[in-house]
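Working notes for the structure below.
All protein chains but one are shown at their positions in the complex.
For clarity, chains are labelled A, B and C in written order, and residue numbers in each chain start from 1.
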Amino acid sequence: MDSFFLAAAAIIVLITAIGLFRVLNGPTKPDRLMAAQLLGSGGVAALLLAEARGARGAIDVALVLALLAAFSGIAFVRAAVMSRRSGDEWEDLGDDPGD
Amino acid sequence: MTLAIDLFSVLCISGGIFFFLAGAVALLRFPDTLTRLHALTKADNLGLGLVVLGLLPQAANLLAALKLCLVWVVLQLAGTTLSQLISRVAKDKARQG
Amino acid sequence: MSATFVLDASFAALTLALAAYTILARDTFAAVVAFISYGLLLALVWVRLSAVDVALTEAAIGSGVTGALLIGAAARVGDGDASAPPGLKPLEKLVCALLCAAVSAGIAVAVLSLPAQAPTLAPLALEQLPATGLGNAVTGVLLAYRAIDTLLEAVVLVLALIGIWSFARDDHWGGRPEAPSMPEPNGALILLAQLLAPLGIIVGAHLVWAGATEPGGAFQGATILAAVWILVMVAGMIDAPPTGRRWLRFALVGGPALFLVIGVAGFVVAGAFLAYPEGYAKPLILIIEVALTLSIAIALGLLALGAPARREKP
Partner (left out) sequence: MNSVTLAGLAGAAMVGLGLFGLITHPHLLRKIVSFNVMGGGVFLLFGAIARRGDAAGIGADPVPQALVITGIVVAFSATALAVALLLRLDREIGRPFFPAKELAGPSEKDGAT
C-alpha cells in the first residue's frame, strides 16, 4: 500500500510537470496565471500521497500550500491586470489635486 | 475490512490520477485560453477531490481527516474564484485585440 | 531503486527544471511565475527531507509572500526590452556559464565527500528539551537555545521596513502605501476574502499554538496572518494603513520589545541574558511567540506593501 501511495505521488508530479511547462510557455499571460492553480492542486495531491504514512505535520504543509496558492494566484491576477496599465499613475498616485 | 478500505483508496486515487491526466492532456491539446482554463479547473478539482477521498480512510485521526477536507475546500474555493478572475483578464485581453 | 528514491528524484528533477526555467526564461513575468512554482516545489522537497518546519516556512514566506512581492514588482517595471543596455557577448556568457558550473561542481564534490558519520546536534538538542517544556526541537533551538538569533531576526524585519520606508518621497512619509486593491471591485474575490480570512486566522493561530510540540511556529503562523491581511486589502475591503499611525508602530516593535524585556529580565531571575527561570520556560516562550506573531505579521504585510506613496489625509 505504501509503495502505491509513493508511485501515485510520483505519477501526479510528472503529470503536473507536463502541464506546468505548457502553462509557463504562455503564449498569453492568462495561460501563465494558471500555473499557481495547477501546481496548487497537483503539488498538494502529490504531497498528501507521499506523506500519507509519513511525517507528522505534512497535512499542515498541504493546508499552508493551499492557502498560499490561492494568495499567489490572486497576486498573479492583480499583477496581470495592473501591468496592462503600467506606465501611468505611478508618480502621482493618490495625490488629490484638491490637497 | 482493511482490504476493502485499501481497495476503496486505490480506486479513488487511481480515479484522481485519471482526472489529473485528463487535465494535462487538455492543457496540451485545447486551442485557446478559455477552453484550457475550463478543462484545468474541472480536472483539478475532481482529481484532488478523489485523491482526498481516497486518503480519508487512511487518516490517522479525526483532526487529520478534517484538515484533509479543509485542504480540498480551500483549493476548490480558490480555484473557482481564480478561474473567474483569469477568464475576465483573458476576455478583456481578447477585446483589446 | 525504491519507490521512495524515484519519487524524490522526480521532485528534485522538477524543482531543478523550474530553477533553470526561472533563470533562462525570456519573459520577466514568466520567470517570476516559475520562481513561485519553484518555491512551492521546494517546500515539497523539504517535507521529503523530514524538515516540516522549514517546509512550512518555505511555503509561506519563501514562495508565497516573496512571490507576491516579486510579481507586483514585475508588473510595475515590465521587461524593459527597449531600454535594455547591451548584454554580454556569447563568448562572455559561455565563460560565465563555465565558471558557474565550476562553482556547482565544487559544491557537488563537497556534498559527495561528506563524512560517512554525519555530525549532529540532535541528541544534545533533545536532551535539554524537557526542561523547556517544548516538544518540537526546532522551536527549542529557535526560542530557547539560540533565542538571540530569533530576537535579531525579528529586529531585522523592522530594520528592513525602516529601510523601505526611507525610499518614500519626503511628503509621503507616514502616509499610506500605494493602494493594494484590484482596479475594480469583484464580487467573487470579496466572497473569497470573506471565507478565507477567518479560515486563515484559525490556521495561523493553530500553527503558532502547535509550534510548541508539532511543526509550526511564530514565523509560519504570522505569514498566514499577513497573507490574509493582504488578501482582504486586495479585495478592496480595507485600505493599506497609514504608516505613521502610532498603534501600527507600537504593534511593530511590541513583539521584539517584549522579547528583549524578558531577555534582560533573565539577568535578574536566572543569571543570564535570555535565560528563562526554571519551570517558567514554556509559558514565557508562548507569551513571546504570541507577541512576536502579531508584530511579524504586521511587519511582513507592510514589507510586501512597500514604501508609502500617498500623502496622509488630515
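Throughout what follows, a contact is a pair of C-beta atoms (placed from the backbone, for glycine too) under 8 Å apart; a residue touches a chain by one contact, two chains touch by 3 or more.
Quantities reported herein were computed from a predicted structural model and do not represent experimental measurements.
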item: Interface with the unshown chain - residue positions in chain C; value: 4-5, 8-9, 12, 15-16, 19-20, 22-23, 28, 31-32, 35, 38-39, 42, 45-46, 48-51, 53-54, 57-58, 61-62, 65-66, 69-70, 73-74, 76-80, 83-85, 87-88, 93, 96-97, 100-101, 103-105, 107-108, 110-112, 114, 118-123, 125-126, 137-138, 140-142, 146, 149-150, 153, 156-157, 159-160, 163-164, 167, 217, 219, 300, 303-304, 306-307
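Basically, only the chains that are shown with their structure count from here on.
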item: Length of the line joining the C-alpha centres of chain A and chain B, rounded to whole Å; value: 13
item: Chain centre separation (chain A, chain C; CA means) in Å; value: 17
item: Contacts with two or more other chains, residues of chain B listed in rising order; value: 70, 74, 77-78, 81, 85
item: Residues of chain C touching at least two other chains; value: 189, 192, 196, 199
item: In the complex with chain A, residue positions of chain B that touch it; value: 6, 9-10, 13-14, 16-17, 20-21, 23-24, 27-28, 33, 36-37, 40-41, 44-45, 47-48, 51-52, 55, 58, 64, 67-68, 70-71, 74-75, 77-79, 81-83, 85-87, 89-90, 92-93, 96
item: Chain B-facing residues of chain C, complex; value: 186, 188-189, 191-192, 195-196, 199
item: Footprint of chain B on chain A - complex, ascending; value: 1, 4-5, 8, 11-12, 15-16, 18-19, 22-23, 28-31, 33-34, 36-38, 40-42, 44-45, 48-49, 52-53, 59-60, 62-63, 66-67, 69-70, 73-74, 77, 80-81, 84
